[in-house]
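Down below is the structure, laid out as structure tokens.
Note that one protein chain of the assembly has been removed; the remaining protein chains are unaltered in position.
Labels run A, B and C following the written order; every chain starts at residue 1.
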Amino acid sequence: MGEIFTYRTSVRYLETDQQGVVFNMWYLGYFDEAMNAYLDARGPGYAEMIARGYDVQLVHSELDWRAALRWQDDAEIAVSPSRIGTTSFTLDFAVRLAGEDDVRVTGRTVYVVVATDGSGKREVPPEMRAALEPVTPLF
Amino acid sequence: MGEIFTYRTSVRYLETDQQGVVFNMWYLGYFDEAMNAYLDARGPGYAEMIARGYDVQLVHSELDWRAALRWQDDAEIAVSPSRIGTTSFTLDFAVRLAGEDDVRVTGRTVYVVVATDGSGKREVPPEMRAALEPVTPLF
Amino acid sequence: MGEIFTYRTSVRYLETDQQGVVFNMWYLGYFDEAMNAYLDARGPGYAEMIARGYDVQLVHSELDWRAALRWQDDAEIAVSPSRIGTTSFTLDFAVRLAGEDDVRVTGRTVYVVVATDGSGKREVPPEMRAALEPVTPLF
Partner (left out) sequence: MGEIFTYRTSVRYLETDQQGVVFNMWYLGYFDEAMNAYLDARGPGYAEMIARGYDVQLVHSELDWRAALRWQDDAEIAVSPSRIGTTSFTLDFAVRLAGEDDVRVTGRTVYVVVATDGSGKREVPPEMRAALEPVTPLF
């Protein structure tokens, strides 16, 4: 099985809005960072993948907010693959405050593998597939 | 019925990433602007609503990307309510290039009405409900 | 002489921070948009310039904040060249609330013209120089 990968980040002042909480769009930024960190930790890395001619594009994302993050909160974002298809894969994200059990925000994003030369979809390359296994949905 | 409300915006240079397309999180920013513009056009306005003690919080959002926007693209974002509940409502968003029929990105966001004093959920106030009717899903 | 060029924009909710005012970095975003709008209005346009093999890089910027902008404020940003050199030029920016005389924020940015192929500095091309004249500092 293996342990669930966790990406750690802290809320920047500029990410808070006048409600005093993180503005919603930044969670997609956090998930992007968490995806990069996952691939760097488990596989050849996203930058290396690009060097080999592969890139990913988002085709679908969904987010559920249960509670807000605030300035200087230390967040832990669990990242886990929930599906691997022929040309796409899905990552699940779960955001917690460091040291807490309650999940504050969840996300699920579908990525399609494409060629960096603009020629369209590609099969998930073997080294990326290996980095994504085993499929372990978070919710 | 009434016509579908459309919010117009242009892609800023800072919103593009090194793939040369709009980075995914900015679409949530566009939808936030489009929601504000919708409420300003159809109802008392979001700022006025806040002055009356009401605010909204996002609890769910989903996005589907079919094609990318690029720097200086003029975008038209259709906004339409797809559900009105007791304490929440849902807006649909459809992003097109100005003058084109094809939808490039869609979004659907669920907002909960809350009190600005932190005391929790409130019923959708009548003037806001009026601004949201008739319910007309975009997809 | 000619009239001072003015770029209009409105403050987005996402640009405000928990002080309730525009977070400082967004003014550099506004100036970037204002620079693009200036070149589109007065010259061949920045996108066209890039197509011709020229790009610009910031080498220096300074900002002075006298009063804050808030959510939904309509801002008018005056843009005017204050220096044209061999390979660089300087733009002055002055931010006002629409319809007000008081300047809230000023900026001054030095841009260097470079080749898009990475080969370094270029002389300010004639059509760009024409777009920047007459030099009219704002402060």
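Rule of thumb we're sticking to: a residue touches a chain if its C-beta (ideal position, glycine included) is under 8 Å from a C-beta of that chain, and two chains touch if they have at least 3 such contacts.
Source: prediction; values computed, not measured.
Undergrad: Which residue, C:Leu58, C:Ala98, C:Ala115 or C:Ala130, contacts the hidden chain when the whole complex is considered?
TA: From the options C:Leu58, C:Ala98, C:Ala115 or C:Ala130, the contact with the absent chain belongs to C:Leu58.
Undergrad: Using the touch rule from the top, list residues of subunit C that touch the missing partner.
TA: Per the touch rule, subunit C residues meeting the hidden chain are 19, 23-29, 32, 55, 57-66, 68.
Undergrad: What residue numbers in subunit B mark contact with the hidden partner chain?
TA: 13-14, 16-20, 23, 25, 71
Undergrad: Give me the subunit A residues in contact with the hidden chain, please.
TA: Residues in contact with the chain left out: 12-14, 29, 32-33, 36, 47, 71-72.
Criterion: only the chains that are shown with their structure count from here on.
Undergrad: Could you label the subunit A-subunit C interface same or different, taking same to mean over half of its residue numbers are used by both chains?
TA: same
Undergrad: Where the centres are mean C-alpha positions, what is the separation of subunit A from subunit B, in Å?
TA: Averaging C-alpha atoms per chain gives centres 24 Å apart.
Undergrad: Hey, how far is the Cα centre of subunit A from the one of subunit C, in Å?
TA: About 35 Å separates the centre of subunit A from that of subunit C.
Undergrad: Among all residues of subunit B, which ones touch two or more of the remaining chains?
TA: Residues 29, 32.
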